[in-house]
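Missing here is one protein chain; the remaining ones are kept as they sit in the complex.
Chain naming follows the written order as A, B and C, and within any one chain the residues start at number 1.
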Amino acid sequence: MRLIKKLVSMARRRSPWLFHLNTGGCNGCDIEFSACLAPRYDVEQAGILLVGSPRHADILCVTGPVTRGTRAALETIYAQMPEPKVVVALGNCPATCDVFAGSPAIEGPLDRILPVDVYVPGCPPRPHDLIKGVAQAVAILADQQPRDRRIIEGVNQ
Amino acid sequence: MSWEKVFFALLIFPGLLYAVPTAWLMLWLERKFRARMQGRIGPPFYQPFFDFVKLMAKRRVLRPSFDSIFMMGLPLVSVSAGLLALALLPISSDSRGFAGDLVLLVAFLEVPSLCSVLAGFASRSIFGQVGATREAILSITYNLPFLTAIVALAYSAQSLRLVDIAASPAGGVRALAVLTICLCLPVKLRINPFSVSNAEQEIYSGPATEFSGPQLAMWELAHGLEWVALTGLVVCLGLTFRTGTWIGDFAIYTSLSLVLVILLTILATGTARLKIQQAARFYWRWGMGLSLVALILGVFPDIERFIR
Amino acid sequence: MSFTIPIGPYHPALEEPCKVQVICEGEIVQDVSLSVKYNFRGVEWLAERRNYHQAIALVERVCGICSNVHALTFCNALEGLAGLTVPERAQYIRTIMVELERLTSHALWAGIAAEVMGFQTLFMTCFAMREQLMDLLETISGNRIHYGMNCIGGVTRDLANPEAVRITVRRVRQTVTDQLIPLFTEDKTIHARCSGIGQMTKEQAVAWGAVGPTARASGLTEDIRQTSPYAAYNQLEFKVPVETSGDVFARVVVRLLEMVESCHIVEQALDQIPPGPIHHGPIFVEIPRGEAVARAEAPRGELFYYVSSDGTDIPCRVKIRTPSFVNLPTVRLMMLQANLADVPLINASIDPCYSCTSR
Partner (left out) sequence: MNIFSVLLKNLRMGPATLRFPEEVPYPKGFHGPVKIHTEKCICCGMCAYVCVSGAVRVAEHKDNCEWVYSPGLCTFCGKCVSVCPVEALHMAAKSAPSYFNTKALDEVHLVPYSPCPECGRPTPPVREVLRAKAFKGVAPNVLVKSLICQRCRQKDSQRALVSIQVKGEPPPSRSDK
């Protein structure tokens, strides 16, 4: 049993599948996200795959402050993802709404709607920062740490 | 065929124990080689295995019970059909087969795509349905040349046994028929330029869109087994000689299958996805043309002799 | 059998949320409805509550792909209002930045278009080339996206290393002419997907008000850089590539040729750039009461800014009209009677930017 658990944890660490969701951001983070697929960064070397359907995904990558138009879709997509799943907030918009804070069209920040596991700061973050953030999310996915313990730990570095 | 041999073929070689790792190896090789040709590193070799384990360990999203029977059952049927098809392949020179196993093999090879169509409709998602429709249309278009080529092979060998076909002398008929089957491989494996039914940019993952966790893992495995079975079929039918030893046959069979995977990957990497009409036109024109020539040559062997 | 296929709001072919509702008869498109509400963040509303310096950074975040041209046009409007003259060197730096941005934008578009056609290798080739440009932009401005280079009366950072720009641009031009143009124009499968798809005639382009490369692929020669030059364009020589066939393939060709032309403009600008200050003087400028308008050729077409000031440090009204806003309705025209498989490609062919459109 313990062996199986170990194997599953190893597998989760090595094959995270991402679903990317732009909840109304400016595109910047999304371009950097697609740049991660490019030969220079090639996230596939770590087994990371960008999937088209939320039902296949392990990690939900959210970019953009949550606008009114996207909130419903965001919640549906989160519900469609099978457990275990983690949420990564890419860029400053999902974390704090950044420049769009205070606009009546914004429902965000993201943690008001979904539990967020990792925040990646930047406007937009560099591709390597994105990958590092995803790597931390993968560690959470593999270990299945309880959420509140992580919050007490605060910054990881 | 004795029972022990059947079990050996199903469970060990070329069945479960051999086919599943080979399926993962082929899936990896396809991804890795594609990545290399695009200037990337690509996934490590254990990738498909860990993908499978991870998907198996995912919790299921609740769905209506009738759907879940279909959604769990269809991938399993698909996987077992792949294994059964593999068990029939005349890889080694001591395999006997039985009369009519060619028909059974063709039927088994069609099961995965049939399952895929059913799964697409059962998933009740619009993308699954469009994917299923496309899969069904494609299966009509490629099956005509595919079946004609098989018929030409069987006719020229005057037998419906795979062993007899594999042992029949090399000639124009056989070359043309195997070439036609090769042409049908990309569309049967749903890779570029004929990846129409799982075109991610148009309809997500087609029939597999609504599947998650273990069900998706089974789909992936079934897909891998299709790779093993189809490349194996081409190698078995195309190879005109057997080494005589079990080990030699095994080595030649495996290595040639892998070469075929690489060739298919090059094709997939160097092309854009065609539209369904264009794919259909291709198969009706080139596939049908080739296979009809093979059939005519097979029915009237005098023509071949005359040409020579 | 007629069925409705919602493409979006989240879809692998789209970077951004947008909904293209396609009503299909079999695989043939009968009707299309577009919905772009998802990205509405209220940028104009926010800009009317920020001071001018904050508003520059805000309008940059209208769009992540053409952020620099947004800031540039906004600054141009403000400079017109305040009657400032921007130093020559700053104008040239602005031109270089805008053209480099056009290069990255078109490279991105080429990659996405290839990806939509299912041609992953070409996507990788485009993005590998694009990375060089991103590196260059990062060394010039400090950021890979949202450069923050423009301020009222000039630019914030000088061009420290013009040689690096020249080397990268030369390399990019070589990649475009040696690889991208032959690959896109000679590959059989790409031809099969692009030729004759999404037709729009010149009359239709005029009637629907198309701008930018979308219009130029249909035979219109409109380019703001030539018709009303801004920055340093009046001192530079360049051609405006025009195609007449008006299909997706023509749009591909126009954008690829524009990339070559952009390289040419950057090289010219590097040759002619004069020494001198990069800023007109005081950082804080009083913006007098009044209204101003500025136009620029963004990578996707004409970008328009209207700014109205009441003499305080906060704009009264900022109105932005983005190129995608006028180009998007043409998508419906082009998609009717098309194939379902062509829908994402036609949508991508106008290079839509929903975050620009709904702001």
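The rule is short, and it goes like this: contacts are C-beta pairs under 8 Å (C-beta built on N, C-alpha and C of every residue); 3 or more make two chains touch, one makes a residue touch a chain.
Since we're looking at a predicted model, the values are computed, not measured.
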Can you pull out the displayed chains that the omitted chain is in contact with?
-> A, B, C
From the list C:Glu16, C:Glu79 or C:Asp187, which touches the chain that is not on show?
-> C:Asp187
Chain not shown: contacting residue from A:Arg14, A:Arg40 or A:Arg55 = A:Arg40
Considering the whole complex rather than only what is displayed, give the residues of chain C touching the chain that is not shown.
-> 50-51, 53-58, 60-61, 121-122, 125, 128, 135, 138-139, 141-143, 146, 148, 151, 156-157, 160, 178-179, 182-183, 186-187, 283
Footprint left on chain A by the chain that the document does not show | 39-42, 45-46, 92, 95-96, 98-99, 101, 109, 111, 117-123, 125-129, 131-133, 135-136, 150-151, 153-157
Positions on chain B contacted by the hidden chain, ascending | 35-42, 266, 269-271
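To be clear about the criterion, only the chains that are shown with their structure count from here on.
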A-C or A-B - the one linked by more C-beta pairs in contact = A-C
Chain centres from averaged Cα atoms put chain A and chain B apart, in whole Å, by 36
Sequence positions of chain A contacting 2 or more other chains = 39, 52
For chain B, write out the residues touching at least two other chains, lowest number first.
-> 38-40, 200, 204
For chain C, which residues count as touching chain B in their complex?
-> 3-6, 11-13, 27, 114-122, 124-125, 128, 187, 189-190, 192-193, 339-344
Of all residues in chain C, those that touch chain A in their complex | 9-12, 15-17, 37-43, 45-46, 49, 57-58, 61-65, 67, 108, 111-112, 123-124, 127-128, 130-131, 134, 144-146, 353, 355
In the complex, chain A touches chain B at residues 7-8, 10-12, 14-15, 39, 42, 44-45, 47, 51-53, 55-56, 58, 80, 82-84
